[in-house]
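One protein chain omitted, others in place.
Up next is chain A:
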């Protein structure tokens, strides 16, 4: 307890000394010092702001088991290692895509890739990342597509109506994963089915939209059947295979929105 009192006294002494010291400095010097300090802070702040406007964050999202983690490591290391299990936490990393590594080293801007867990309990994580995303890759399991179509569509609907996605016009890639399998559905089929499902959702959700605080925006054009082209942000479709490493279309999409 005395300790504290002592410290207080010492602090006060130092404080006085500091003030005296400041008073000794001639005013021009003091002002320049303050000026430099202010400039430095403004500069740092502006850098931060500048960076934020040109985000390089790309999100990988989709239902649990659609192959996001595999895709993430495929993009990062060019290998899916020993496979993956259900994620409990997001995988995050800033890196140059694996394929670009050899071509032009050191000149490529790294991509900040985030693999958001698909488990519905962890959905809330997505909202943390969406505001600073430059692009979103929505991964769909093309193999087990039909059993999961409603859940997947609902997830996609939530993303497409998310405030920051609409405001920042974040482009979305509908990535049909696992196309290496013979029985996988084609991307056209998946696109059509999901459009149909979202159309249904649009009807049911608009009925309760006033209650749903999360969905501030309605999707598509009133009175027309929903199509991804109606979205304010760009929605494209691509195929990929996380297991065999065919991720060219995904890479092209990422590079389109995060310029090297």
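Here is the rule we use: a residue touches a chain if its C-beta (ideal position, glycine included) is under 8 Å from a C-beta of that chain, and two chains touch if they have at least 3 such contacts; residues count from 1.
As a convention for this text, contacts and distances are computed from a predicted model.
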Note = Out of "Mitochondrial inner membrane protease subunit", "Phytocyanin domain-containing protein", "Dynein regulatory complex subunit 7" or "Interleukin-7", the chain not pictured bears the UniProt name "Phytocyanin domain-containing protein"
Remark   = Considering the complete complex, of A:150, A:169 or A:192, the missing chain is touched by A:150
Query = Of the residues listed, A:109, A:167, A:200 or A:259, which one is in contact with the missing chain?
reply = A:200
Ask   = Residues of chain A in contact with the chain that isn't shown?
value = 1, 3-4, 7-8, 10-11, 14-15, 18, 64-65, 69, 73, 77, 79, 81-91, 115, 117, 119-124, 150-151, 154, 200-201, 203-205, 207-208, 210-211, 213
